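Below is one structure. I have some questions about it.
All protein chains but one are shown at their positions in the complex.
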Amino acid sequence: MELPDVQSRRIEGEFKLTRVGVKGVKKPIEVVRPDRRVPLVLSIDAYVDLPSTLRGVHMSRNIESINEVLDLGVRQEVGSIEELAGMMAKDLLDRHDYATYSEVMFDCTYFLERASPSGAKCLENYRLMTKAVAERDGPVSRTIGVEAIGITACPCGMETTRKLTEEKLGYAPPELWLTHNQRNVARLFMDIPEGSDIEADELIDILESSVSAPTHEILKRQDEAEIILDSHMNPKFVEDVVRDILATVVERFSDLPDEVSVIAQSESEESIHKHSAFAERNTTLGSLRS
Amino acid sequence: MELPDVQSRRIEGEFKLTRVGVKGVKKPIEVVRPDRRVPLVLSIDAYVDLPSTLRGVHMSRNIESINEVLDLGVRQEVGSIEELAGMMAKDLLDRHDYATYSEVMFDCTYFLERASPSGAKCLENYRLMTKAVAERDGPVSRTIGVEAIGITACPCGMETTRKLTEEKLGYAPPELWLTHNQRNVARLFMDIPEGSDIEADELIDILESSVSAPTHEILKRQDEAEIILDSHMNPKFVEDVVRDILATVVERFSDLPDEVSVIAQSESEESIHKHSAFAERNTTLGSLRS
Amino acid sequence: MELPDVQSRRIEGEFKLTRVGVKGVKKPIEVVRPDRRVPLVLSIDAYVDLPSTLRGVHMSRNIESINEVLDLGVRQEVGSIEELAGMMAKDLLDRHDYATYSEVMFDCTYFLERASPSGAKCLENYRLMTKAVAERDGPVSRTIGVEAIGITACPCGMETTRKLTEEKLGYAPPELWLTHNQRNVARLFMDIPEGSDIEADELIDILESSVSAPTHEILKRQDEAEIILDSHMNPKFVEDVVRDILATVVERFSDLPDEVSVIAQSESEESIHKHSAFAERNTTLGSLRS
Partner (left out) sequence: MELPDVQSRRIEGEFKLTRVGVKGVKKPIEVVRPDRRVPLVLSIDAYVDLPSTLRGVHMSRNIESINEVLDLGVRQEVGSIEELAGMMAKDLLDRHDYATYSEVMFDCTYFLERASPSGAKCLENYRLMTKAVAERDGPVSRTIGVEAIGITACPCGMETTRKLTEEKLGYAPPELWLTHNQRNVARLFMDIPEGSDIEADELIDILESSVSAPTHEILKRQDEAEIILDSHMNPKFVEDVVRDILATVVERFSDLPDEVSVIAQSESEESIHKHSAFAERNTTLGSLRS
């Protein structure tokens, strides 16, 4: 028996659509790295465009694509979710012959082993995001994004506190580093040029070296004091965090072409306010180099 | 006593930043309409750009701007949050003389009185978003966004069910309209051209007339049946919802210029899946007209 | 024409249910205080129990109750949401004659004018929660809950840092108060005994006086330094915050009976960790007094 294929109906005088598909599909996968297997729970969005002449997209094909590409990824030991997203974007165009554009996004929690100042090892959590866009007969463009939580100590609060103390007492010891500090959520997004790889772990390193200090799940008393001292010797505005991310990106990725887009963000969950402070640069490697 | 102004320090060899400011500031306001006063609780983001020569933005000025513009808005009976956002974007450039760009975003829950099919009146909730961008010595551009929750009944499920029943029983009554239906979250964003006004209420009307049926907080049994019948006589894919929004936008806003950007979205929280279906068109009025 | 009343069908051999109703109903209201009108956007849950002999609850009656009681509240200038919740719990039992129990919960953002150390006034946001429970032929019991965001400075980090500096330099200046600090979310829930009133504003005062320092939306440089100094002269663990809330509750509410339940919580969004620290006491006034 043939069932009606409502989506495939030809229509006339209609608008084409930019993106149509499934959103928030959850899937567990395992990425195989040289030294370990990384289990991840992905939240996946997968879209294609729709021409003005067709009523609808066959959305179950997007789920089939997700399942088959993820399975293939495990069997072929694909080592990154950026590669998987690129494979899926291409595969979507194969499955939807009427589409000229496809878009895939992954979002997940990711863990890396980190050592506290005294050497205690612990898995710290980060956020990993990726986006792949394919155009028919064109290249697949991929973006990698990471998010890391660190601490920032405020430079302005530190200098004002010192000045006020000096005023009151006649002097202020140079060690008077009092200021407010807080959680800082830093993010970095970069295009991955064709034929290149950008490692999430390297981007996370950049984020953690750009805040006042990285944070740790387990800290014994001496560790805690060292992170406090480190962050106070390294006070940063959200503006400083973004600029330091950008400076390291320029230095580390000197081999990547000028057109690579770069977005760096820092959001400080202010301890002295109920709102956040936020800074962002949205640009290209070329602009940063000039 | 003069306190150190760390933010104003001149720096060299640094990167400029795209946007710096405060995020998630909560404020209650009251918008004065010809026929009523509308209390709103806004979540506000307010940013300016930062030149490469200055260390930081004076963020407390953004809060001062928020407070003073919202106060002024109440005293002058400003009738829309889009106008308030535009005033605030301009005001930010006055307060930050080093900035060349400013950006303000508001997000809030909004209520409109609606009648159920039998005429029972109730306040229904919607989401209202706005964004204003100002450039120094340039115009202020404003965007209005609305979100409404409705119901969609699936056209594909309906036809397949009828076909399968026909196959099994030898016939299918034309009233066999069985299908899955679910919550649909529709959104519409439009640029507001200078000198024009776009009413949130009108955009919400467009969204509610583009889903299978609007939803209501209070429904007596007969109301409930009418909404069920309405939505089943009007089955829609997410693709249909977006196209119907676009068609009404083209018709209603024939006086607006071609360059006005339009984004229409429909997200169906599928009752037969754990994920959503999603469709979007991101374009201009001119493209829709051609 | 009579429509079938499926909910009222008599059933046999079934289970009774503890609570049945509507959840997440959004409503704007205005509470009338002696000195001001307070607009609030409530999220409302309203439930009754269901006997084993009936198939379902008539849920539209819960919406009718919400609408009518809120309207009445505005007309009668009811001055608190706790009173409104109590009225609604009673009204639900009137509308559902088969029910013996009803429960109403409100949750909203609430604003109070606060002055920064230098006297700048600003509306700060808080969270207000309330719960009312009624039993047929019994009293209505009401609970009030408030949440406030403040700053806590860690006492342990402060002492360890001082000790380590002393070790390294041979001395540590007493002003070496360096520590980590962060956002602290404090909450207090109390039963309201019949015939008594407990003011949300007073509970918020208790929370803000129990953290290291309250936070403000707008802070000029000198204000910022004062909050930093205040919080460092007043370092607190989450345990200290909860105990200080409890001590003030015992002192301020000496006229309330022993059986009044009290829940005090403090959650510190740790700046040196990615997780939170949490402390709670769940008890009665009587236990606290003994």
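Chains here go by letter, A, B and C, matching the order in which they are written, and residues are numbered from 1 within each.
By our rule, contacts are C-beta pairs under 8 Å (C-beta built on N, C-alpha and C of every residue); 3 or more make two chains touch, one makes a residue touch a chain.
Worth saying up front: this structure is predicted, and the values here are computed from it rather than measured.
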Contact with the hidden chain, among B:Glu124, B:Asp244 or B:Glu280, goes to B:Glu124
Considering the complete complex, of B:Ala134, B:Ile149 or B:Ile192, the missing chain is touched by B:Ile149
Filtering A:Ile11, A:Val32 or A:Ile63 for touch with the omitted chain leaves A:Ile63
Checked against the full complex, the residue among B:Leu3, B:Val74, B:Leu112 or B:Ile228 that touches the missing chain is B:Ile228
It is residues of chain A that touch the chain not shown, namely 3-5, 25-28, 30, 39, 41, 60, 63-64, 67, 109, 111, 122-123, 125, 217-222, 225
Contact residues on chain B toward the hidden chain run 124-125, 149, 151, 154, 156-157, 160-161, 163-165, 173, 175-183, 215-217, 219, 221-222, 224-225, 227-229, 231-232, 269-275
Note that chain C touches the chain not displayed via residues 1, 3-4, 6-7, 14-26, 45, 47, 50, 55-57, 59, 155-156, 159-160, 163-164, 167, 237-240, 242-243, 246-247, 267, 273-283, 288
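Quick note on the criterion: only the chains that are shown with their structure count from here on.
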One copy, chain B, sits on the other, chain C, after a C-alpha rotation whose size in degrees, in steps of 5, is 180
Across the interface between the identical copies chain A and chain B, with over half of residue numbers shared counting as same and under half as different, the residues used are same
For the pair chain A and chain C, the C-alpha centroid-to-centroid distance in angstrom is 35
Here the gap between chain B and chain C, centre to centre from mean Cα coordinates and rounded to Å, is 30
Within chain C, the set of residues that touch 2 or more other chains is 125, 217, 219, 221-222, 225
